[in-house]
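In this view, the complex is presented without one of its protein chains, the others remaining in place.
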């Protein structure tokens, strides 16, 4: 057992951390207000290999050999420390790329990889509420809300037993700007007897795998947001003076921060463990990924709410970063539905 | 990063797990009622290398090279799954042995290792409440309550800046049987201007190191108790029928168990991480060990109380194992004082 | 005198029982917890000072010194008196409190459903002392090994034989099960009728075939006796079957109603335990220092005390409201369950946190907070588990019949 990072992991963590601290944190507030990412995101992130990191090398991507969900979790944590909304845009193409790469027909691969290698993005939507009805090869109902869906060329749809790649061209796409992850190009899509190309149905595929990938990444990013919220809170508390001393010296506020960071540290390890189990095809991988999301959701909820508390009145206004983080926290627990409920029903 | 066990770790985990499931669980209830361990414990555990695992080979022990706190944490989790009280007796000699091995004089080493290699035990007491006053080389005040103290030949005492090995021979030892860890041979010792041999003072030593060792082990064992409590609860809930179905199918009880196991899984990783950081002399080791104990304390408290809840009336009576576990849970948070309080004060 | 208690009567009872708890219960609590023994001497003392085992059968007059207004429409005070008193007694020791009140569980259905003849027989069986000089106690024999939260499926059966009923079955979790002089045994008289077929029978200890079973060793409330009771073809004369007089109020349905009415009282007991732990910690904090600084100067500790007080206050108000509603003849099923569930959580939370904050001190054998930690747990289990309470609340939310 070795908790140390190997050279490649070390390199990726340092690179993404620099990117998150220097760029994402700088862009976060404006992107949040604008409800859109900065133009530079695509180019800068592209140079770092995002968007095509899960696209096979022979298809013009960067994936050579097996994809590492552990590395993705390490990366996701750093991205979350930067900006949850921009992180979502950088991560949302991974599930479609991996799923199509694993189970897609050559036609599906050609279509998706061609888009991704030309600067397009894709995203994954899990119909957790049973809002979509499948009639033969036709889908009817509402897709999303999902991040990236407003600009995605393709969406990987999981509903019931069906996992399929759906091109968004010609569909009724309704871009929306929720309160959280505002810059993440959300949309809903209304499917009206939309036909799924037989070639684009991913047969012998595992929706459970895709969900485990998504949950692991969500959990890691959530931990990053939780830690970032408390980093801001600590910096603020060191300066802010009340009752004659920096509020950072008040035991009650120290405890709020410390408890949140302890939960986040434990949740991060669980997310990394899930990533490692996915990489090693461990039997517990799906369960660990789900547990990681449960506790990471608790961590980000608590950390962001308590970070606003530590900021006091300043935490409630848009001039300071934690107000955004409290809004951003919600999507981590909402996407794909209530994780605890899913676990409980699965164990009945 | 690799969450897999190497061959030696695998072997130790399997061996200790077999011992915990076959022997410790069998002995637990009777030992709890008797307030003493079974005679077989010493011999059986001795064969497995307990008691002298932290004693250098050249002194007749089994420690060849560096001690692994990661391995100890892996072992501690399995022991906790067996019986918290007996686990305490098997682990309490480690801190004295390691501390004396690291910082002790040849006289201290000779005295302690001679006792341990001849079937004796030692234990560690941290004066967390400032109950002991140091006057020159004389100690006055109350030691403990601490597990193992009733039979220990030596006690490693940490008070203020002083870390010293104190032989119990001739001291006023008051054996006690608390409500939890009843079989762990607890005692308190009243020191009346007890003189500490100069040779037995561990100079240039680090009390923080010793506390980190102890916290990591406590955290790992606490997770084991938490998991064991829910293992019993799950087995019971599968049989127990109420309102026409096994109570294991009630969503509210599934959630109690699942949330406890999620917290325990995360806490265990944090304890293992602390062990690894101790082994690699990581700068964060002390902090991680402390955080591990915080969340492991939460986990064992919640898991044992909720396991009793799942058992219902049967959980409240001594015929079933979880009643004991709820009593056993307390010492994990009480020993060495409230961990959260210590963390808060340290960050002021 | 607070909003819920608009008569000095309540404060009088509170003061009396608090003094009793402080002077008579606290000094013996730890020893009875250790030895798992009933506080017989104290129980006799309690009986002489207005808390007889048969108080419920005789009405509250002895306990309160006032007659209830006979007008059924007028507000009563019994429920609030019971709640105010229960907190004080449980503050002294929950186990002793349950030992003192243990017979009430059996007396309650007799007072509700019993004929005058049955009440006299019940009181006759409880009169005087036993061979040990102990007062006599009664046992409510309802629960069975198979029925914890789900009491609709009683296995104990009663079959008619001439003018007698013959009862066969086993009971579990029976308070006073080993020591009782009289039992109210619940059995199924008509399997086809289901719940409506369940009836209660007054059975004397010396009835042939009534065999007390194993006494349980419990996590807490160890001064209260819990035992199994076996019924091996016990013959009971039909005149001792409860609820014949008024079919409407007969059977288990009414027993459940009776259990509903005890929830605010049980909730108040849990509040008493929480308050005891809170006050112990508060005293310690006021008098002790921590590495040289007063404990009271540490937010970490003081804010937890504030939380405890907040939760204790909220639980108490929920219990008092549920009792106030009962006294005012309002349906309080959901409110009683809220009080029970909330106070059970408060008692567990407060006692656990108090132990953590006290550190190693609370590991000492016989430490009161450690005892209260063990005592508190039963309040989330008996008289309907926390899950049952939430189930009742949820059913009212969903607009279903909660019983």
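Some notes on this structure:
So that you can tell them apart, the chains are marked A, B and C in the order they are listed, and the count of residues begins at 1 in each.
Simple rule for what comes next: contacts are C-beta pairs under 8 Å (C-beta built on N, C-alpha and C of every residue); 3 or more make two chains touch, one makes a residue touch a chain.
Everything numeric here is computed off the predicted structure, so don't read it as measured data.
Here one chain is not drawn; of A:77, A:124, A:200 or A:250, the residue touching it is A:250. Interface with the hidden chain, as seen from chain A, comprises residues 128-130, 144-145, 176-180, 186, 188, 241-243, 250, 252-253, 297, 301, 305, 308-309, 312-319, 323, 326-327, 330-331, 333-338, 340-341, 344-345.
Panel shows chain C; residues 3-4, 282, 285-286, 296, 299, 302-303, 305-307, 309-310, 313-315, 317-318, 321, 324, 338, 341-342, 387, 389-391, 393-394, 397-399 of it touch the chain omitted from the view.
Listed here are the chain B residues that touch the chain not shown: 250-252, 255.
The rule we apply is simple: only the chains that are shown with their structure count from here on.
Among the chains in view, B has its Cα centre nearest the centre of the complete protein Cα set. Residue positions of chain B with contacts to 2 or more other chains are 340, 344-345. Shared interface positions of chain C, defined as residues touching 2 or more other chains, are 298, 300.
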